[in-house]
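Here the complex is missing a single protein chain, while all its other protein chains stay put.
Naming follows writing order (A and B), and every chain is counted from residue 1.
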Amino acid sequence: MMTKKINVNELIEFLGDNLISIQGDYFDVFIDNLADIERVNATTLDWINPLEVNKQEMAESSKAKVLIVDRFINYSWELESQKKVLLVVGNPKLELAKIGNNFFVEKLVPTIHPTAIIDPKAEIGNDVYIGPYAVIGKSFIGDSCIIDSNVRIYNGVTIGVGCKVKSGAVLGGEGFGYEIDENGNRFSFPQLGGLVVGNYVEIGSNTTIDRGALSDTVIGDFTKINNLCHIAHNNKIGKNVVITGCVNISGSNTIDDYVWIAPNASIRGWIHIGKGATIGIGSVVTKNIPAGETWVGNPARKQEKK
Amino acid sequence: MMTKKINVNELIEFLGDNLISIQGDYFDVFIDNLADIERVNATTLDWINPLEVNKQEMAESSKAKVLIVDRFINYSWELESQKKVLLVVGNPKLELAKIGNNFFVEKLVPTIHPTAIIDPKAEIGNDVYIGPYAVIGKSFIGDSCIIDSNVRIYNGVTIGVGCKVKSGAVLGGEGFGYEIDENGNRFSFPQLGGLVVGNYVEIGSNTTIDRGALSDTVIGDFTKINNLCHIAHNNKIGKNVVITGCVNISGSNTIDDYVWIAPNASIRGWIHIGKGATIGIGSVVTKNIPAGETWVGNPARKQEKK
Partner (left out) sequence: MMTKKINVNELIEFLGDNLISIQGDYFDVFIDNLADIERVNATTLDWINPLEVNKQEMAESSKAKVLIVDRFINYSWELESQKKVLLVVGNPKLELAKIGNNFFVEKLVPTIHPTAIIDPKAEIGNDVYIGPYAVIGKSFIGDSCIIDSNVRIYNGVTIGVGCKVKSGAVLGGEGFGYEIDENGNRFSFPQLGGLVVGNYVEIGSNTTIDRGALSDTVIGDFTKINNLCHIAHNNKIGKNVVITGCVNISGSNTIDDYVWIAPNASIRGWIHIGKGATIGIGSVVTKNIPAGETWVGNPARKQEKK
């Protein structure tokens, strides 16, 4: 991991109003890394999960000098004698994430790699990164998007602002729909629709999302899709939906906002999944699922609360 | 979607002998799009599914002026008063699909993109499209094939005529077979076979089909394979087989003609699946399946007719 010396003063400035208070003397104190619990060292910015039962002890035994904590950690004699610095916030993990993104995550410089092949009729927004060997058809890509290497975007795809499409993803490909001709052989049903992706959507590596047949495939704002998922034609997927690795979503489903789909789940076509529903790992969904329910198994059934 | 003005006369000419009759005055009438039921407008070429119970009403309430129907739609006073035009055919959806493919689907111009890397010993047929960043080894590709961007075809692959290989597919890769050496470590068993793909086969994006070990992997004519499928070494897959998204077919199976495999099914190795069998979504097939049967579940079992 990249290490980088950051003074506590910089963290204080960055946290702004989200910083409730500071405990300990932070003059000239710095951190230079984030780390998992097994790898925390003296200069790690550590954090204490408010949900831990023994969180006070965890704070007192951390090897790190600086910790992000909530207000239920007591600045005990033990902490004081170790000269620890506590940054007290409402949601320690959230603030840690923001600090990590701001100070440690390498930012791609918006640029279009010279090997990217972009249709002259494509419209590309401002501050877009397009990586090596990406191939982009007559499509629209909004501001501040990251389109990574070897991504294929076919014609008729519209992508909002702030989206990330990871290496090897294929967007707007021809849907899998066939008719049988007079000789009993399959041929393609015309796939004339588009693919409309909202804002701040992330699409994982080697994931495929097909365009619609006679309507559009739609992915809502803030929806996050992991690697190796297949989303077939005509799906209407809402906002803030989480689609984890290796999920297969067959055609023409409606998946409402805040649905959470665990890894390797399969969803039959023509299904409706209600707002905030949860689909368990490896589930095979063959029926509509009402809002807020959790379904698991093969075939998926409602999981009753225990 | 692309719109394009097409006079009914052109449709009549295209349908030829498949047009049973025409109802209504079609002088100067045109259509300019195909659409899903929610998006039908006055200039859509709509169609009425012969299986719908209320198909007469559907025809009468369609917003479109021109409809493809079967002969059980009555040219009622209601239809006449709306000046609707009925194109009467045997199989409305089939004719709609052909019209869509002929008039609305953008055709790729056969061409080999300058960035495609093709082994000097490869044999490429006539009218072939090879997209950007495709990499093709010592293989044979038949006439009128489409090999899309970022596709990898290794040595020893034979592809028939009229096939489509979508972005990111990998054909003829080394199969996953290992021996254990004297130190207990795995090393590759030689994968010396080829991959033989028939005619009019479609292979989805990011799908992988491995070459055989000591024999060939074979895919029959008109078989259609969706995105993100893995077909391991030594499989013998018949004609007009449908393999939907995210299916895993382990090595050395024999899958007969007209088998239909639903999404995310897994097939163990050394299995025989008989002609026309159906494998349900998310099924885990660990036994031979007789012709014509439907198997579902984990592990898959025969689905009895209800």
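Here is the rule we go by: contacts are C-beta pairs under 8 Å (C-beta built on N, C-alpha and C of every residue); 3 or more make two chains touch, one makes a residue touch a chain.
Predicted model, so just to flag it, every value in this text is computed and none were measured.
J.: From the list A:Lys65, A:Lys84, A:Lys166 or A:Arg268, which touches the chain that is not on show?
T.: In the complete complex, the chain left out is touched by residue A:Lys166.
J.: Considering the whole complex, which of A:Asn7, A:Gln56, A:Thr115 or A:Thr254 touches the chain not shown?
T.: Hidden-chain contact among the options goes to A:Thr115.
J.: Which of B:Ala122, B:Val135 or B:Ala291 touches the chain that is not shown?
T.: B:Val135
J.: Touch as defined at the start, partner being the missing chain; which of A:Pro190, A:Gly251, A:Gly269 or A:Gly282 qualifies?
T.: In the complete complex, the chain left out is touched by residue A:Gly282.
J.: Identify the residue among B:Glu60, B:Asp148, B:Asp210 or B:Asp256 that touches the chain left out of the display.
T.: Of the listed residues, the one touching the omitted chain is B:Asp210.
J.: Which chain A residues touch the hidden chain?
T.: With respect to the unshown chain, the touching residues of chain A are 1-2, 34-36, 38-39, 93-94, 97, 100-101, 104-106, 115, 131-133, 148-150, 166-168, 200, 202, 204-206, 221-222, 224, 226-228, 240, 242, 244-246, 263-264, 281-282, 297-298.
J.: List every residue of chain B that touches the chain not included in the displayed model.
T.: Counting only chain B, the missing chain is touched by 117, 133, 135, 150, 152, 155-156, 168, 170, 173-174, 176, 178-181, 184-194, 206, 208, 210, 212-215, 228-230, 232, 234, 246, 248, 250, 264, 266, 268, 282, 284, 286, 298-299.
The rule we apply is simple: only the chains that are shown with their structure count from here on.
J.: How big is the gap, in whole Å, between where the Cα atoms of chain A centre and where those of chain B centre?
T.: Measuring from centre to centre gives 31 Å for this pair.
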